[in-house]
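Shown here: the complex without one of its protein chains, the others still in place.
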Amino acid sequence: MQRDENTNGRREQYETREHDVLIIGAGGAGLRAAVAATRHGLSVGIVSKSLLGKAHTVMAEGGIAASVGNVDPDDSWRQHFMDTLKSGKFLNNWRMAEIFTKEAPDRVYELEQWGALFNRTPEGKISQRPFGGHTYRRLCHVGDRTGLELIRTMQEKVLATDSEIYMETTVTKLLKKGDRVVGAVGYTRESGKFIHFKAKAVIMATGGWGRIFKVTSNSWEGTGDGVVLGYDAGAELVDMEMMQFHPTGMVWPPGVRGLLVTEGVRGEGGLLRNSEGARYMENYDKEKMELSTRDVVARANYTEVQEGRGSEHGGVFLDITHLGYEGIMKKLPTMYEQFKNLADIDISREPMEVFPTVHYTMGGIKVDPETCATNVPGLYAAGEVAGGLHGANRLGGNSLSDLLVFGRRAGEGASAFVGESVHSADIEADAVRTEIGRVLEPLEKGGEGESPYLMQQELQNAMMEHANLMRDGDSLKEGLGKILALKDRLPNVRVGGSRLFNPGWHTAQDIRYLIQISEIILRTAVQRTERRGAQWRLDYDGPDEELGKLNFIVTKDGQGEIGIERREIPPMPEHLSSLFEEEKAKA
Amino acid sequence: MSAIASAWKKLPWWVEPSAVVLVLTVFGVYSFVAIALFGGEYQQFVSPFYSPEVPLPGWMPGFVTAPMLVLWIPLGFRATCYYYRKAYYRAFFWDPPACLSKAQQLDRPWASNAESYRGERALFVLNNVHRYFLYASIIVVAFLWFEAFRTLFGPQGFQISVGSLLWFLNIVLLSAYTFSCHSFRHLVGGNKDCYSCIRGGNARRKTYNFVSRLNARHPQWAWYSLFSLLATDIYLRLLQAGAITDFTIIHFGG
Partner (left out) sequence: MTEGNGNNPGNVTSRAHSPVPNEDLGKSGKTAKLKIFRGDSEGGQEVEYEIPLVEGMVVLDAVLAIQAEQAGDLAVRWNCKAAHCGSCSAEINGRPKLLCKTRVEEYDGEEIHVHPMRAFPVIKDLVSDVSWNYEVSKAIKPFHSSEQAPFTMYEEDVERLYEPKKCIECFMCQDVCHVLRTHHKHAEFAGPRFFVRNQWLEMHPMDEEDRLGDLKEDNGLGFCNITKCCTEVCPVDIKITDNSIIPLKERVASEFYDPAKWLMRKIRGNGSSRNGN
């Protein structure tokens, strides 16, 4: 369908595509949602910023957490639930965690049913490895490329449906009719041509926003499009102050700084040492040592370096040499290759140099645990872009099962919504036209302006400096000042070249998201005046009992400014709270 | 070894196909001249080109010699071998001569249009009979083992000589080449999806894994065994011509 529109006094053509469900993001959650929705016979469109199968899900290496109990039969959803809440410092949405831990095993089996291949136990079952903060060996894995296995399996499953996939397409705005979301505007990166998506329901599955930091394991895609699109459409955000720093990112050479070193290394017995050769984790968590939760290990690594016990390039040492070459090639082949190729390090002979790297965003769009519906009718969210499940700190391996459990639920929820709805997805033509004009601005204004690349670097440096894994009020406020200054400069962004696959133009879109999210993070981080999980305020002594009972909910207020509400976490029902009491009684 | 390999990689792309053409041509001409014009025995030694010995029927045309009745087997085995196929498609047919972009532009310089390519779907579909050449070659290899043992029994009784060592080296390399064959790998286990579901599956799997390890060096076995064939035959020619004498290393019972 082609339609002529008049934009800025010029005829701008755009295409209109109609689907029952539009899914934004083609990582694990988006693809799982697509499978769910197509099973209801709905027409599904999937929009992906990259090629299919390149989503950040492939970077998940260690495994997928599910209490199938193949190697530790004592494991149960209850224990998984308790581990998840303890790691999240009880900020988690307990109902989400309950659903999650109960359904994770089924999602793993489902993957196997669809052709995924996991490492096996001698009994021919799916093998499981230990991971930080998990009481039992719980991570189903295939070497250190579990995410690749998951995304490839889902990709092939989705290719077998009649979902339409819009590869290398960016969504820039959600369209609303009244209070409902009824579609989106996007453009094809390849050609720069615009598309108006009409949809009865939209599922956000866009992942995280690690790119607001300089040192991150995230790819260019992690710019948080979905969270800002949702926020602009009126969705509530939760726990935005909670950013996970993965304890072990590469340090050297400079080009690979921040690249992920899987937690699987510690799962397989990797030891952390400082430049004095001491296993310093005994000073931070004597009981769990290297397999403590990520927030604890990340702070330990950070502190060792800060206090002058770091390596030449500003890292600590992670040693897996005890596995030997054969063992490493069996359990961690990707890590071996990564260090061999990129750093000239043979990890079977020498230790790795590592330092924390921004990895994951616990916060995100607030959703209903049962259906993944947001507070905006017609808008759903699943995966990293959704918040609530992980609380103040995510356990390793919980993200992959999160994608599948809530990807499926979002697909089901959206399908039910579509089934009940009779509304039309038509909107006034003006809305699309205005949006196209806005998106084209940096390209068409001409004249001298600011480079989106340099602006992004400036923002990343500011966030590194002021919102790192140790925070204090003054520094956060200073950072906020820098971000607000960048916000003021946003209209000056100019890019050269044509619309044809123009990364400069694409970055000009991303920078708006990055600035918006950074502002939200800094503002909420200023308000959470305590030490809890990933939020570690040096100007406060410890956890604050009162703050531990509430989440910060962010919405766009009437003036278009950030509104922060302190919302009490509802009390846990008896059947869940009793689990913790029983455990306490045993101990 | 890896130093040689990396030095080899640094050479211009045309070195490898040229070397293949040179070696295969020299080998082909040499072996044809040898079997067409000369006998293949000297005392206890029989050239690997001449075993097993089959009687030459009288009705055969004059240019056919006895070894030719057997040699089509190893020749066919090598001609349909997955490794030699790669070697000759690249070196003789330039299809492609090498992987580098500019080398690929020279793909099949004689062909009028690039789309006429049929790969192994036209004439070369015959290469699919490889497994039958394998079966026959295994019989030939058995005879060559017999010949190798026969070299231990010289005119003065049981002995080990330089010649014997060469014959044994040759048959070991020929066996490695034959049993590292892709078709053999398929036969022993590549055709099964599940070893734990079949009788004798464990043995099948172990054999398959062993053959797979051999198979990873199939190209090397292909060349080493070609050179050892050549060396063995030349050694025999030198003995025949009296240019050298076979040096006995150990001699029993004399």
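We call the chains A and B, going by the order they appear; numbering starts again at 1 in every chain.
Keep this in mind: contacts are C-beta pairs under 8 Å (C-beta built on N, C-alpha and C of every residue); 3 or more make two chains touch, one makes a residue touch a chain.
Remember, it's a predicted structure, so these values are computed and weren't measured experimentally.
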Option touching the unshown chain, where A:E15, A:E190, A:E350 or A:E370 are the choices: A:E190
Option from A:Q13, A:Q306 or A:S424 whose C-beta touches the chain left out: A:Q306
Selected residue (touches chain absent from view) among B:V125, B:A142 or B:I249: B:V125
Candidates A:T16, A:T135, A:T334 or A:S421 - the one touching the absent chain: A:T334
Touch residues of chain B, complete complex, unshown partner: 82, 85-86, 89-90, 95-96, 99-102, 104-105, 107, 114-115, 117-121, 124-125, 128-131, 182-183, 185-186, 190-197, 202, 205, 212, 215-216, 218
Residues in chain A touching the chain absent from view: 50-54, 56, 58-59, 68, 86, 89, 109-110, 112-115, 117, 119-120, 122-126, 142-143, 145, 147-149, 152, 156-157, 159-160, 165, 167, 190, 214-215, 219-221, 252-257, 259-260, 283-288, 293, 296, 299, 302-303, 306-307, 313-314, 334, 337-338, 341-344, 451-454, 457, 461, 464-466, 468-472, 474-475, 495-498, 500-505, 531, 538-539, 542
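FYI, only the chains that are shown with their structure count from here on.
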Centroid spacing, where centroids are CA-atom means, of chain A and chain B in whole angstrom: 57
